[in-house]
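If you scroll down you'll find the structure; I have some questions about it.
In this view, the complex is presented without one of its protein chains, the others remaining in place.
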Amino acid sequence: MKKKYIFWVIIALAAVTIPLFSGPYQMSVLRTVLTYAALAVSWDMLIRSGQLSFGIAGFFGLGTYISAMCSIYLNMPGIPAIIIGGIITCLIAMALGTIILRLRGMYFAITTLALGEIFRIIIRNGGEFTGGPEGLIIKKLVFDGGTIPTYYLALGILLVAVGASIYFQKSRFHLALTTIRNNERVAMTSGINIYKTLIIVFGITAGIQALAGASFAQMYGFVTPESSFSGDYTLLPLAMSLLGGMYGTWGPVVGAFLLGILSEYLKLYIPYGHLIIYGIIIVFVILVMPQGILGLLKKKFRKEAV
Amino acid sequence: MDSRKKALLAIIAAVAVVTVILLLWKPTVLIFGVQRAGLYAAVALPMALILGIVHIVNLAHGEMMILSAYITYAVARALGVDPFLVMIPTAAVMFIVGAILYRVTIKHAIEAPELNQLILTFGLAMVISQGINMVATSQPRKLSLDYVTASLTIGDISFGVYDFIFVALALVMLLGLTFFLKKTTMGKAALAVGVNPRGAAIVGINVHKTYMLVFAASAAMLGILGTFFLTKMSLFPTAGGAFTMKSFCLVAMAGIGNLPTILLAALALGVAEAFIGSFAGMGSWTHIVFFAMIIAVILGRSFRGKSL
Partner (left out) sequence: MATLDLESVSRRFGGLKAVDNVDFSLNEGEIVGIIGPNGAGKTTLINLISGITPVSSGTIAFEGEDITDMGPHGRAQLGIGRTYQLIHPVEHLTVEENVMVGFVFAQGMNMKQAREASKQLCAAMGIEKPGRIVSQLNILEVKKMEIAHALSTGPKILFLDEIMAGLNADETHQVIALVQKIASERSLGVGVVEHVMGVIKKLTHRVIVLESGAIIASGEYEDVVKNPQVLEAYLGGGAH
């Protein structure tokens, strides 16, 4: 128990003090890794109910645009614009959820895959208001784009995701989601309102994905249909979650750190198509070690303990 | 039975009304719509075959078509020949690619939960599209062939003739598939496996071999299709994703295992897209039509109390 405590203190200290020893390049890499970790955790939260979403990029992109518009049209400062981006996207996702959460399995998965595409098309064709194919520019960056404060911003968003995820694991949501994933009939006759539960979870996870997107928009100062709704934002978090281990908070975080840092090296050596690695990782993990790295470690420790 | 007949009558009536209105108002919509429908149906048929028999949604479906288009493109360019001369070799290569993909990946996920299968084929889609990106870069590729631009003018409307080749292709594929499934021993065995794999195994059908064959045959069909696609459209690594989604939409609309209805669904999608696209400045909205359709189908089914 004490050992565990010390471990977390060290992690927390490292997370907070890392800007003291790192240069701007490392900081920007870490910022991206933290954001991807938040996306990966949020994706995992929904799959705990058995619903596979390919809609991460869609909600991420929606968050970038809503916060950019808040800044441009309402002169909102960065942080409130990010929060509004998250909240509005959460509400949009809940409204969409009332329709698409009637679906299960492949129907749900493919509809969420289509969502990103739909949002992108709508925004691309939105004329001056959405900036059309050229996108929009935010004149004033959040914290003036400083690497250290934006690092803490990304850390804060990861903490929101991790906090929500841990709450989901400790509260009644844990019972509800796990039961739904196991067998929906049993869940229903145990008194669980599946539809309502899924709408809430879908909304919250989409909101977190939008927070991540909104913070990206406010850090980099621009949004375009292609960059904001890039399929990378679906592909990478998925690969990260799988590699680290699904159905828990820390698997996706570990996966995000491993793959996020790996990706920086790959980008340098493979200019085109370095994302193939993520595809290969997804295929490999699903076929060979569906429990992920943390799952494997846990199994090993359990065996040693016995 | 009665309600099904009524529904069929209603569909026929609706189609007739729409056709007449379009003929009078926007005849080109009908022509372009039918041409699009041909392409969509042709792409959706192999997906329906895999879904109906192997019971797997192949999210790498569109990507496999694009892969075969790139293969044809590379070979045709290198040898300086017409792409159609390369079509059959490409189909053969894709047959092998399909068999290998099945043997190495899909086979090991046949018993896995649906979620794992979906994630797996999503991963395959990424491997294929990013692999293409790695080898061929993201620069768009297009062949310029003079025979694809042939056009016909009737009265004051003028349209391309070559695109009807997709309609012919879809019809040939449907007839070929129907013949294969209904008349050949191998096809009947495949159908039996699709309906009841355990039962089929008991009577001595090799289930995995059948799955592999179906997967490889679908890949070969995509090989042929890729060549046709190449003659008309430009290629880029991620061009396949939209076709995966549209194919799935059509299969879902038609109902799994219902091959002929895919043509009808494709017709609805093609005409609706051509209709939206016929208004000035609306061209880029056409890709949203399938999404509206998928939502409509879903709602329709859930109101009828049928679980999808």
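Note that the chains take the letters A and B in the order they are written out, and that residue 1 is the start of every chain.
Here is the rule we use: contacts are C-beta pairs under 8 Å (C-beta built on N, C-alpha and C of every residue); 3 or more make two chains touch, one makes a residue touch a chain.
Being a predicted model, the structure only gives us computed values, none of them experimental.
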item: Chain not shown, its touching partners among those shown; value: A
item: Absent-chain contact - pick from A:I122, A:L159 or A:I194; value: A:I194
item: Options A:L91, A:I137, A:L175 or A:L296, residue touching the unrepresented chain; value: A:L175
item: Sole residue of A:F119, A:Y151 or A:Y247 that reaches the chain not shown, by the stated touch rule; value: A:Y247
item: Interface with the undisplayed chain - residues on chain A; value: 170-172, 174-176, 178-179, 181-183, 185-194, 247
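Please note the rule applied: only the chains that are shown with their structure count from here on.
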item: Of all residues in chain B, those that touch chain A in their complex; value: 57, 59, 105, 108-109, 112, 114-116, 118-120, 122-128, 130-135, 137-138, 237-238, 241-242, 245, 248, 252, 284-285, 287-288, 290-291, 294-295, 298-299, 302, 307-308
item: Chain A residues touching chain B - in the complex, by the definition given at the top; value: 47, 50, 52, 54, 99-100, 102-107, 109-111, 113-114, 117-118, 121-122, 124-125, 231, 235, 238-239, 242, 270, 272-276, 278-283, 286-287, 290
